[in-house]
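Just below is one structure, and these are the notes that go with it.
With one protein chain removed, the remaining protein chains of the complex are shown where they sit.
The chains carry the letters A, B and C, assigned in the order they are written, with residues numbered from 1 in each.
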Amino acid sequence: MMPADHQGPVGARPAAAGQELRLSTPLLALIVLYLGFSLIAPGFATVENLWTIADRCAIPLILAVGTTFIILQGSIDLSIEGVMAASSLTVALCVLNNRTGLDLGLFGLALATLAGAGLGLLTGLAIIFLRVPSFMVTLGVWSASTGIAMLLSGDQPPLIRDSVLRALGLGRSLAVPNLFLVAISIVLLGYLLQNYTRFGRYSMVIGGGEDLARLLGLPVDRCKVLAFAFAGLLSGLAGALESARIGLGHIDVGAGQMFATISAVVIGGTSLGGGRGGVLQSAVGILTLAVLADGLVFIGVSPYTQKAVQGALILSAALVATWPHRGRLRIVK
Amino acid sequence: MTPAPPPTDGNATIASRDRDVRSRFGRAARRFVPLAILIGPLSMVSAIEPSFLSPYALNVLADESSVILILSTAQTVVILMGGIDLSMTAIASLASVLIALVLPATGSGGILGVLVLTTLIGALQGLIHTRTQIPSFIVTLAGLGVWSGLALTIAQTTIPVTSSYAAVSWFARSSMGIPNSFNLALVALILLALAFRLLPLGRHVYAIGLAERVALFSGLHVGRIKIFGFALTGLSSGLAGLTMLARTSSGSPTIADSLLLPSIAAVVIGGTSITGGVGGLGRTLIGALTITVLRVGFAAIGVAPAYEPIAYGMVVIVAVALTIDRSKAHIAK
Amino acid sequence: MIEPILRVEGVSKSFAGVRALDDVSIDVRAGEVIGLIGQNGAGKSTLLKVLAGILRADRGSIVVRGTPVTLANVGAAAASGISIVFQEQALLPNVTVAENILLGHESPALHAGFYNWRTLYALAAAQLDKLGARISPSALTATLSFGERQLVEIARALAVEERTRHAPIILFDEPTSMLDPKGIEAVLGQIERLRQRASIVFVSHRLDEVLRVSDRICVMVNGRSIAIRNRATCKVADLERLMLGRELDAEDDQQVPLLKPGAKVILSVRGLTRHSSYQDVSFELHSGEVLGIAELAGSGGESLCRTLFGAERADAGEIILEGRQVRLRQPADAVRLGIGYVPAERRLDGIIGSLGVRENMTLAHLDDLRRGPIIDMAREREVVKSWIERMQIRTPEADTPAQDLSGGNQQKVVLAKWLVGRKLKVLILDHPLRGLDVGVKAEMFSLIRELAEAGLGVLLLADTVDEVMALSHSIIVMKDGFVSGRFSATAAKPSRLQVLERMV
Partner (left out) sequence: MKRALYSPAVLTACAAVIVIVATPAAAADAICQKSDIRLVNSMREIAQPYHANLDKGGRLFAAWAGVKNYVLQLNQGDSDKQISLMRLLLTTSPSCTVFNVEPNADLVVKPMVDTANRSGSWIVTHWAHNEGLHPFDGNDHWVAHVAVDSLEAGVAISRLLVDAIGRTGGIVALQGRLDTDPARNRFAGLQRVLEQTPGVKLLDQQTANWDRTAAFPIMQTWLAKYRSQINGVWAANDDMALGALEALRAAGLAGKIPIVGVDGIPEAIAAIEKGEMISTVSSDAYYQGSIGLAMGVCILTGQTPLPATWSKENREFYLKLVVITRDNAAQYLREPQPETYIHDWQCDRLWSRSTGKAF
């Protein structure tokens, strides 16, 4: 469904490892945005606020890593919020809480994460075996897993009493928010996967030309399923960590994350057509949105205006990314 | 997708093999699958709650479905061209707010003005999409943010329509026992369907959806046609907003938010391929009705709220799996 | 008698009842180049695909180095040392050259599941060295030139050598059909060099090429291999007779009918320039004239054609249609003014495979077929019917999906798409004969001549100089974006050599 770019020049960015680190336009934009806020909002450019931003973008970062692989393959994942909800309740009910007698501690966190992976796996398999566009399957999975979450939630959201988990969600290590540390390690993991494993490179290949990849007998289907399982896993992790942060399992832990994540990925310069971009770019996109949100609160702008600004940002980011590739014969959907 | 397409026969065989498999059902048979999918839940619901098929109840369903129908009719046109419009509900909400604001002063003239405005908004998005060659998914994703942000900034509250409600009351009333809003939606859909059959427009839209480059090289005004499509979504968004305003006699910046994904799902459940070129308006009518039955039918027969989204998700996936024409979109992205 | 490296025995394959391969048997000996020729649909590509593991044979056996193999997929074929070089280049633009070369076989470069890029580059470089190609393995494929990409393709094919520890069997599916003479030389050169280390099956439409590089030539007709000839013992004419089952009236010698004197100028171009592709091009096209552009690919001709169709922007110069200067912002403008264009990329730009012949044919001119605002279906049908007959388009019915037609008939549909229009004045043909077999070519030749005689102005860009000369009244030669020679219709017909020397 995304841009079918038949002959337009592809991927100005070298795909080889390490070469993504150079200063890209989105990165510049991020820096400019940060400096801009530092100028107009006194007290914005403090270390403390930096950690606030870090904490703010932790969960979205984790989500973005998973989504990036899916988008690199030219698919899309709308199920993030549903999966987060399901895992949020799973973790809340598994660790020490006020509803069930369970007290699995971090093992509960693992369970919730795996639950997410399970949902992702199912999604992937459905896409492969039913040969239905990911857009629709993930739309369905979103709805279905929200239902599962509702089942688990019952009439009272379970409160998390597990101190270890809460500490993970709220605490800091050497001034750095724990969740941010988790997020960073996930991003690094994603970067490694993308540039140093078959899964990552093949994801790039599939995005660049799926039918060709099939022709050459690459394990396209396996890669796709893997990508969705991985994304599900991270959505699960994100949902669980969000719950650890706010202290209960709740259906709405993921509210608004799907559009935010996709927007961020786009802002970072990853093409929805697939085959272009990467984990680091997406991370930049997430940071941009986090800085924006934090900065706007700083200067006291309502989140509604924030919505609008974010929209404008998406557009301009896409503009920067596509402008050089314009041409009378370029096909974009 | 790939700048290096695989050998012709490679495709041809995939396609032909598909045609062989399919020919058992036959494309014709597949056309009725959506109908079956509509009848399934409907009969299930009415089995438990016979009164569900009473004229009165059907009337309520028609009323409930009208807004989704208005939205997804126009959405179909855009999707047929391989694009998508994520901003429709945001524009609808904006419209409801604006109408509520201008109605007392201007009366029906104001309504017209707002409809023109929303049409222009849609056209603007189309223009940006075609001129800057940014994927419609992204342009309208940005639009989603901008327009809803704008609506919330203009009216941070629900605006009741009291004084000059008469001007819009028609949309809330019924004629010949059928809600006017539904009649409106139906007439719009039929007219559009006719236009597609009889005018060059229809062929051009399908051509763009199937092979935009060929359309270009055949000298079609691809840009214009796309912009027309988005203008259409803009207009219908306006109408949807108007209808909801009439029904609730007030405008709200979030009035239509919950309809975005249902209205898209309606198109695809009907059997229109999200990748464009395959499908049609008639199918969307069925899709819209199906969605409605799922949305209210299940709740009406007292299915536990948690199972409703689950069933909803399942049906979406199954419906698409059964209706999608794989011979034309052989890669499921 | 040495055991052949590859032996194909009684292989058959049919699609939906249609026999594509009928009991074909060939064998390939070590270091041998087999030329595979035949009309479109004769089964050449199908045979290659079966050997490459893309298609499964219905019957028959394939024996590699004495052991029967089942080529379930491309991987399996590669495992037994067979690899294919596709006609359209099958490379991924968004990854490195190295990845393209080793795609699916990175394992040697994997350390504990992780890429060791240095190793990967080294392995790729090794393959490129076999061809003496100076291409950086770490380069992004999209940044390579057409020729370079072709080399990468061949390098990928060669890579099976290490994997099988045998001389590979490499299948070339019309590697030259989209190349200019220079490119062709390069490829043929490569094939010559590959002899040392590989056995080759080589498909081409250009009989002279086949004769040059092949040791033996296998002629296929409707899915059967009807003859295998040694290079030494046969000539182009023989092969043509075998292919067509009849003597071909050699197109090239047929005289182009003279241009009617005093034909008025339809299209004239003055100082047209697009900095990136061609400079200061000027010419005049008369009604009834076929103006041929002779060039090596990438000399600006294609870009020029697209500009005249509004598909590319010109930076300077003017286009004058029937005395009035026109601005072509998009193809739609050109079409409105009566300019038609037959694109080189038929499958991508010419026809919509899943739509019927009728809808394809009338797509560009539905406005001419309206009664009021509404399409006059009845008239549409009869118009389409008449053109199907006039052009002898072989299709079961008017609504058969275009993708089910043979390449030649598809091309006719694309041509008809423009003739349906009432006010067509200029027709631009961008490699109209590309990928067509000799038989269909002949038909196209006469079609194009008819059109010209009917008063159309035809601008022709063809694959070979011979085609240009066979069809054109006047010729302009382009080289590196400049017009390097002109042969007007009035002057005496130039010799093949005269044209060629201005091209290179």
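Just so it is clear, a contact is a pair of C-beta atoms (placed from the backbone, for glycine too) under 8 Å apart; a residue touches a chain by one contact, two chains touch by 3 or more.
Computed from a predicted structure; not experimentally measured.
Contacts of the undisplayed chain with the visible chains, over the whole complex, involve A, B.
Contact with the omitted chain, checked across B:S250, B:S263 or B:T284, is made by B:S250. By the touch criterion stated above, the residues of chain A touching the omitted chain are 43-44, 46, 48-49, 51-52, 55-56, 150, 153-157, 159, 166, 170-172, 177, 242, 245-248, 250-253, 255, 293-294, 297-298, 300, 302-304.
In the full complex, chain B contacts the hidden chain through residues 49, 51-52, 54, 56-57, 60-61, 63-64, 67, 152, 155-158, 160, 162, 172, 244, 247-250, 252-255, 258-259, 295-296, 299-300, 302, 305, 308.
Just so it is clear, only the chains that are shown with their structure count from here on.
Counting C-beta pairs in contact across A-B and across A-C shows that the higher total falls to A-B.
Measuring from the averaged C-alpha position of chain A to that of chain C gives a distance of 44 Å.
In whole angstrom, the spacing between the mean C-alpha positions of chain A and chain B is 28. Within chain A, the positions touching two or more other chains are listed as 6-7, 10, 208-209, 212, 215, 328-329. In chain B, 2-6, 10-11, 213, 216 are the positions where the chain touches two or more neighbouring chains simultaneously. Within the complex, the chain B residues that touch chain C are 2-13, 15-16, 19-20, 198-200, 203-204, 206-207, 210-211, 213-221, 223, 277, 327-328. Listing the residues of chain B that touch chain A in their complex gives 1-6, 10-11, 81-84, 128-129, 132-139, 141-150, 152-153, 156, 212-213, 216, 261, 264-265, 268, 274-276, 305-317, 320-321, 324, 326, 329-333. Of all residues in chain C, those touching chain A in their complex are 53-54, 73-75, 78, 90, 92-96, 99, 103-104, 106, 110, 113-115, 117, 138-140, 142, 306, 310-313, 330, 348.
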